[in-house]
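Apart from one protein chain that is not included, each protein chain of the complex appears where it belongs.
== subunit A ==
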Amino acid sequence: MSWWSDFLANPVIQQKLPTATLETLQMVAVSSLLTALLGLPLGLLLHATAAGGLAPSRIVNSIVGAVVNFGRSLPFLILMIAVIPFTRWVVGTSLGWQAAVVPLTLGAVPFFARLVETSLREVSPGKVEAARVMGSTRIKIARAVLIREALPSVVAGLTVTVIALIGYSAMAGVIGGGGLGALAISYGYQRFDTQVMVACVVVIVVVVQLVQVIGDALARRLDHR
């Protein structure tokens, strides 16, 4: 029997790999969506309250900045365990992919917010000034000038974040988050099933490549510079 047919006949790969893949995809998709929804306004807040921003405020900026830095400085493995009570409160359980969404989102939001802030900083202040002279409100400037002009770069930042989330999602498997990470650990690592390990790696690599290709294409479509 060849290695390949042996590989396909592996019951773990046949039965568990599709479910685990689906769990990983769901976990990453939901936490990516939440990260985008929460991280974008947070990044905007960081940029707007900074000196020279739309609504400069030293106090707000340093508080938000400190919270974001705190979130970013925690290693994900520790964050994940530390927020278990919060996760239980939100989802009702600390197990399963739904529960993993909570620490994943909490870990990715500060990261993405900083990327958004950097992207917004690259929008020339002249464009903001032009909009102000035209009589635009600050909220409209934020949307029509800052975010719209930074969008290609924000999309590139989101791509990086989603790929980081795929990495974190495997770690979520360690504490019962399910998905490909859990499969790789319980079969590939603890039961020395190399075939399962290889299968998990291949699926993850393919998913990461797809995300990158889609992200790049989207950023390119939005970019008219």
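FYI, a contact is a pair of C-beta atoms (placed from the backbone, for glycine too) under 8 Å apart; a residue touches a chain by one contact, two chains touch by 3 or more; residues count from 1.
Keep this in mind: contacts and distances are computed from a predicted model.
Note on the omitted subunit: UniProt lists it as "ATP-binding cassette domain-containing protein", one of the names in "Phosphonate C-P lyase system protein PhnK", "Ni/Fe-hydrogenase, b-type cytochrome subunit", "ATP-binding cassette domain-containing protein" or "Phosphoribosylformylglycinamidine synthase subunit PurQ". The hidden chain makes contact, of the residues A:Ser124, A:Thr194 or A:Gln209, with A:Ser124. Although one chain is not displayed, its contacts with subunit A can still be listed: residues 124, 126-127, 129-137, 140, 144-145, 148-149, 151, 222, 224-225.
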